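The complex appears here minus one protein chain, its other protein chains still in place.
Going by the order they are written in, the chains are A, B, C and D; count residues from 1 in each one.
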Amino acid sequence: MTIAYALDIATTNPFSFFKLLRRWHGSAWKNCAREYLVWIVAYFLVTYVVSHEMLPSDWHEILNGVVHYLDSKLAYIPIVLLLGFFVTFVIDRWKNILNNIGFIDCAAFVIASQIQGDAEDIVTQRRNILRYLCLAQVLTLRDISLKVLQRFPTLESLVQSNLLLEHELALLRDKDTVERYTTPINWAVRLSANLRLENCISSDTVLQAVVKEITEFQKLNQNLCNYDWVPVPLAYPQVAFCVVRSYLFLSLFARQVVFEHNAKTVEVDMESWAMFIMTMLQVFFYLAWVKVAEEMLNPLGTDDNDFECNFVIDHNMSLALRLADSHHGQIPEQVKDEFDQ
Amino acid sequence: MTIAYALDIATTNPFSFFKLLRRWHGSAWKNCAREYLVWIVAYFLVTYVVSHEMLPSDWHEILNGVVHYLDSKLAYIPIVLLLGFFVTFVIDRWKNILNNIGFIDCAAFVIASQIQGDAEDIVTQRRNILRYLCLAQVLTLRDISLKVLQRFPTLESLVQSNLLLEHELALLRDKDTVERYTTPINWAVRLSANLRLENCISSDTVLQAVVKEITEFQKLNQNLCNYDWVPVPLAYPQVAFCVVRSYLFLSLFARQVVFEHNAKTVEVDMESWAMFIMTMLQVFFYLAWVKVAEEMLNPLGTDDNDFECNFVIDHNMSLALRLADSHHGQIPEQVKDEFDQ
Amino acid sequence: MTIAYALDIATTNPFSFFKLLRRWHGSAWKNCAREYLVWIVAYFLVTYVVSHEMLPSDWHEILNGVVHYLDSKLAYIPIVLLLGFFVTFVIDRWKNILNNIGFIDCAAFVIASQIQGDAEDIVTQRRNILRYLCLAQVLTLRDISLKVLQRFPTLESLVQSNLLLEHELALLRDKDTVERYTTPINWAVRLSANLRLENCISSDTVLQAVVKEITEFQKLNQNLCNYDWVPVPLAYPQVAFCVVRSYLFLSLFARQVVFEHNAKTVEVDMESWAMFIMTMLQVFFYLAWVKVAEEMLNPLGTDDNDFECNFVIDHNMSLALRLADSHHGQIPEQVKDEFDQ
Amino acid sequence: MTIAYALDIATTNPFSFFKLLRRWHGSAWKNCAREYLVWIVAYFLVTYVVSHEMLPSDWHEILNGVVHYLDSKLAYIPIVLLLGFFVTFVIDRWKNILNNIGFIDCAAFVIASQIQGDAEDIVTQRRNILRYLCLAQVLTLRDISLKVLQRFPTLESLVQSNLLLEHELALLRDKDTVERYTTPINWAVRLSANLRLENCISSDTVLQAVVKEITEFQKLNQNLCNYDWVPVPLAYPQVAFCVVRSYLFLSLFARQVVFEHNAKTVEVDMESWAMFIMTMLQVFFYLAWVKVAEEMLNPLGTDDNDFECNFVIDHNMSLALRLADSHHGQIPEQVKDEFDQ
Partner (left out) sequence: MTIAYALDIATTNPFSFFKLLRRWHGSAWKNCAREYLVWIVAYFLVTYVVSHEMLPSDWHEILNGVVHYLDSKLAYIPIVLLLGFFVTFVIDRWKNILNNIGFIDCAAFVIASQIQGDAEDIVTQRRNILRYLCLAQVLTLRDISLKVLQRFPTLESLVQSNLLLEHELALLRDKDTVERYTTPINWAVRLSANLRLENCISSDTVLQAVVKEITEFQKLNQNLCNYDWVPVPLAYPQVAFCVVRSYLFLSLFARQVVFEHNAKTVEVDMESWAMFIMTMLQVFFYLAWVKVAEEMLNPLGTDDNDFECNFVIDHNMSLALRLADSHHGQIPEQVKDEFDQ
């Protein structure tokens, strides 16, 4: 479920933003919590080992040299370049996937109003065309979204949810997997063509309008499949994952404060704390940034910020069937509005 | 209300830009004023404590060391990377939302000219179709824009504004929230289909043109809903907010001028002022940049630069009803133009 | 008037580019000349004051310290970040505005060929529909482009230019400002609908094609209005203006060469000149870059590179009326082409 | 074949990402393995030569100086700028090519449902129209994708795969290469026009819908041809290739640890290892990044991540023929759904 927060920031002022910071679900805090805690604990472990003389004293100076050295070479890791590129790629894909999740509203308006008649068989066919659209969407989403697959683990579960009827299930089983996804769309198109033959659709122009809505709805499903079929090339998330984690790992050592034996303790302590706080901030910002990108890499998964496909399915099914029903075709009595004298 | 200033800069020269700088509403000055003042006061407080020997003298040297140290590590905070990314994301979304605020003009031209007839009931139905379009937009915007919600807090307030009639309100109440937003569109589409049956719309081709305008108008509303439903992932504004504020907070300390006891006073003073001015400029530029982005994050809110949805609603309602009215259908007498000999 | 130079660089070689450099209108040289000269004069004034011992000698050392200090802190001003962002935003908007300036050609082809007949009243109506399209564009552009407003300062001036007839002006005066812009489009759509009723347009399919061309032309005008209504948020040009000018101002001081009293004169002189040349180049590049962006911020203004809307208006009016005229409908005699044996 | 991994990361946590890291096909590891090993071996060879005193001792100091010098000048190579630009260009092109690989689904729904009739010659013509679409796609892809060319090396091989019939091959041979690609589309369009004449297509509206699907499918092929015809300008991959390889080559020398004769061995060793690890990471990240871009430069080639055009061809051929077949036109018996009481 995506996290909405628009009303919190209707007026922009520093206090309205504090409301945003208090949120937990889908927040940067929740995303990073586990890995961030691990990092902090590890950092203090290293500090303890380095500073409390648990090592043979001749190793001490060497270690300090290495810490210095590592810190100066940490810039070798091109974290900004790779993260910037990876996040941009992922965001772009995320927006495209969002734009291709189909809402049935406009298709339902057109189909429900253009296939006219209150006879029971007409109503049934109208309902079925719209149900087939929802069915095609669910068949597609089951392959793409883990949540939808969990809800509809088998074709039988579709029958239980009344998205599919028993005799339709039998027909669907006969198709191989390639054809199965698009079979309900095929049914819907052919049913429309039949309705035209029976003159329930009044002209070819209307039929084309109906078919166009059906195919446009299907194109969205097709696009979702394509985005699933061709993901971000595997090497990019691998590299992005490694670049951040190796940076975090190396900074465990590189960001220790090196003290000399005759240093004043207070100063060393202050410096240690300053270093720790600055590094902690940096680590948090990099981690928070890449964690959201990792989450958005699969926007139809089960994370807090992932799209709630089940909501879309319910919305579509509910709206489609009501609009298709004849008694929902009621129009308010047409009376003059108040402006019209 | 967005702030227009195009005429100020019709000719580009340094002086025309000074006109821009003098503006207050929607300006960088107004956006940042409060936080900027707080920062400046805090900066001088820290300066006072550090430089006026209010601390025990042995702390002095230590503090100076920490200031130096913090300044050298301030670059650890990836402010440019995160801000650049956040602002780009927000601007992109802002532009898309702008492009999806629906103006009814073209829909009104088509509907008003294609549903012909001056009989009272035809006029009423024509007006109502266009009114339903406006109504659907208002129902959508009430959920998204705080200003529109403040104007129409309840469904009854829609009746008072004559956007909705009493008997339509009754029908609307029966629907659940999912269906309610799109019910007026459903009415408009079915009313058009009825007008075709009664031959007030002369052919299926014309009906399709009318239905297409209605569904395209609705698609804009739908897109606005989607942008509201799936905001910028919460973690990004959280991180952007934190990165700027932690930078500003740390620079309060890191950007103090450290003087040594035997330093020449004038030189120290000059340096202090130079440092203060440079830091002040930097802080202002970062703050100004991120504040506009924070404002644009919710472009339908109540800030100076936010879109004035109420203006669009009034424009649409006013234009739609006039065009639908029969006496507005008048065409100027057709006489030859002056070029035509 | 935009500056065309494509033929100068048909073949790319260093010499072809020198041709580009020689241009003055719309050039970087012309854009920056005034501000650049002011900056150079100011730089030498500061140099004179600093180096010719016009200050009390004890100030000398202090000033030098400040110059050094300022130079090292000049990087605090995030000029690259803010300029890069601002220019990208402005360029994107500039391209969109360019794409929304309507050429009437395709609308004219369709309208002129689909409304058939050589009777005088048909010709008049055909001409008027196209004239109304041009009129709607001019009404829109008058609000957006200073040049068009200067050409048509009042509605009467439209009558003098034969874009509007006297009796149409009277009708237009009755409308309020909201409706006025779109009234000619309304006339054109209704006139088309009437022509269909009188069977001058042969079928509803043709009518829809005509109406679609009209509304698509209007949508371009609408988009231009929107871009005018929602400009780049005011704070961005303000900040971009300030960031460059404060950088230039500070570099007047920060980029002076500090000499010590016992320095060799020749060396100091060489260094001074090297510093001056490098800074001069840097200032020129930043200034040239931001000046074009400032010019493109309002692409319909009166600068060298601004779009010449009056050319588009003349082109549209001239083309539309000729195509609408019956004797322009002539088709060449149809004879076999040479390839056809 | 592109590598799908969406289900691995349905829930984002550090462990789910480890699953990604374990993958080999299409991974960063596989892409870089060969070049990376070569680089590591070369690095140790250089280390051996430099550190084990295989050179005359007076060369030693000189070499060390050069190593130092090279390291400090390595930043002269604008690797980030050029790589960032090149990769962005390549990714953009890759996405466009992906979007232009045509799936026949929607065209098949429309064509199969709108050309009605179970007579054998109608079925044959319906099948042939869809077969011609697949054929046109294969003819185009043979020129663009090496894998498709390997599968269909000659026009005869198309006959063997039943995509083309013998007598059609004869017709195709008569055309020159320019015309050959589009000839099957021409056949499909003309066949549709004939079916309209024979009234198998019921109206011109339906015919236009059929022709529109055919031409839209062809436009995708056309776009693919254009992307093949105008590749990324040759100089860009050349420069990107050189910039990375010259950086890797120079870093073989620049990233050696220079020891002085009286250095402590342990410290030198630690530093050597730290330097080696940091450089190794950097080299890996740059190499991994550019290797994927090099692979995506020709997304229809034979690499792991390249699109599997043969899958699309099989999918299209299989789906198209089944849908065109009459006994696939069966619609489930229309019974009330469970929600409908």
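Going forward, contacts are C-beta pairs under 8 Å (C-beta built on N, C-alpha and C of every residue); 3 or more make two chains touch, one makes a residue touch a chain.
All values reported here derive from a predicted model rather than from experimental measurement.
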item: Among the chains presented, those that the missing one touches; value: C, D
item: Touch criterion as defined above, residue of D:I144, D:C200, D:V257 or D:I331 at the omitted chain; value: D:I144
item: Missing-partner contacts on chain C, residue numbers; value: 2-7, 9-14, 17, 20-21, 23, 26-29, 31, 80, 83-84, 87-88, 91, 98-99, 103, 105-106, 109-110, 112-114, 116, 202-203, 205-206, 209, 264, 266-267, 270-271, 274-275, 278-279, 281-282, 285-286, 288-289, 291-292, 295-296, 305, 307, 315, 318-319, 322-323, 328-340
item: In chain D, positions touching the absent partner; value: 31, 34-35, 61-63, 65-66, 69-70, 73-74, 76-78, 81-82, 85, 89, 120-121, 123-125, 127-128, 131, 144, 146, 162, 165, 167-168, 171, 178-179, 182, 185-187, 189-194, 197, 203-205, 207-208, 211-212, 214-215, 218-219, 222, 226, 228-231, 233-239, 241-243, 246, 250, 291, 294-295, 297-298, 300-303, 321, 325
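The rule we apply is simple: only the chains that are shown with their structure count from here on.
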item: Rotation, 0 to 180 degrees and nearest 5, that superposes chain B on copy chain D via CA atoms; value: 145
item: Equivalent interface positions on chain A and chain B, same or different at half; value: different
item: Whole-Å gap separating chain A and chain D, where each centre is the average of the chain's CA atoms; value: 24
item: Centre-to-centre distance between chain D and chain C (centres being mean Cα positions), rounded to whole Å; value: 39
item: Numbers and ranges of chain D residues touching at least 2 other chains; value: none
item: Pairwise touch network: line, ring, star, complete, or other; value: line
item: Complete list of chain pairs which touch one another; value: A-B, A-D, B-C
